[in-house]
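Of the protein chains in this complex, all but one are displayed in their positions.
Take a look at chain A:
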Amino acid sequence: MLRTGRYTTRLTSSLLRRNLATVVDSPPVQISKTKAGLNVVSVGGHIITEIININKDVAPASSLAIVVKAGPRFETSENAGVAHYLKNFAFKKTAKRSELRQIREAELCGGVLSANLTREYLILYAEFLREDLPFFAELLSDVVTKTKFTPWEFSEIREKIQFEKGTADSIPEVSALESAHNVAFRNGLGNSLFANEISKVSNVDVVKSFADRVYTADNVTVVGTGVGHDQLKSLAEEYLHDLPTGTAVPPTATQYFGGEARITSSLPDAHFVLAFPGASAGSSDFASLQVLRFLIDGDKHTKWGEGVSPLAKTISKLGHGTKVSMFNAGYSDAGLFGAYIYGSPKSVNATALAAVEQLKIATETIGKEDLQRAAAKAAFEAAASFDSRSAKAEIFGSQALYGKNSSIASAIEQIKNIKVEDVRNIAQKTIKSKPTVIALGDTQQLLFADALSI
């Protein structure tokens, strides 16, 4: 929920894919460019081409994603909310197919279609049996190149968007993290995932001009998992050849501001976000922060246990219902690191103070065993984050868009190489920066930022 507004269900990973994973440790990634200048990425493709001749039953489930740099961070104040509209225009009427036809045909193939919006990317995604790749490649490409953007669909979508915004507002976790990003980054990464009531997106032309700007060859990457690379490339050549070669949308460089927001609400629980500037995904600082995150870690990992970290022990004394989870969100050029706490106002205050205390301790002394434990958890987290097909699409698609290429193995290697000094340095840097504090709930009882003794 931290970075994405997802409303779609996904298939669970198939057992067959696990067999494949024993053949090689990490699925090798192949990247190439089409004539139109479009990146095509395939994950595990070479294995498919080798094995398929021997045994057609290996990993028959595949996925295809078109990852577009079209998240809310590319919005301006004139078209705030337009990314949310563009997401909802996915799989609407195209020049070739009606909405109904797209969905019914995908269903007949047993495929699943979804459109996901993150702060940076719009991801058009399909999962299907490998033999249906040509159909889904055509379908997803048509969404990018041939969507009609009719005015009457716009009014239908506006109603749907108002509903989605209402649903999001009723989830305090989403509200708190949305305002944390807004306070921390103001614009760009601080833009909301959801179009709000004062959005200036008043007609379909605004959406269409945004689509024309973001659907360009430099801005789009095609990612396939479990499909042959050559086949994927030739399909991308065929269906996306007329994608305009306009320049990539330059994102405004992210600046961290920090600050405080207090949202009064009659909810029984209080929600509290304490965040600091993080680091961009894949950087060495990001890996250090990831270790710091699991070093402080307030989560209990056994059901009736007390938890191993001092923070978890503090919380278990505060009684039931208090929960703290450390987060470390990495974006292309910035990040947000911090703690999300909820529970009764009093216990939330105590937990916030305890979390700050743990962060201070980390600036001075870090036990060797504690570091090992944290690094192991961080490495597991890194490995697990590559686990699903949809996560692979997002990770490798975004890497290709920014010209990076790092595998699971290198991500884990990076974490294993982290030393006590790295974590201590990053903790010192973190605590010196201006915090972002969001208090949601009974604001009369919740602590102010300056009372956190940072």
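In this section, a residue touches a chain if its C-beta (ideal position, glycine included) is under 8 Å from a C-beta of that chain, and two chains touch if they have at least 3 such contacts; residues count from 1.
Here, contacts and distances are computed from a predicted model.
You can't see one chain of this complex, but its UniProt record names it "Cytochrome b-c1 complex subunit 7", from the set "Nuclear pore complex protein Nup75", "Cytochrome b-c1 complex subunit 7", "Cullin N-terminal domain-containing protein" or "DNase I-like protein". Only one of A:151, A:250 or A:403 touches the absent chain when the whole complex is considered: A:151.
Summarising the interface, chain A meets the missing chain with residues 98, 100-101, 104, 108, 150-152.
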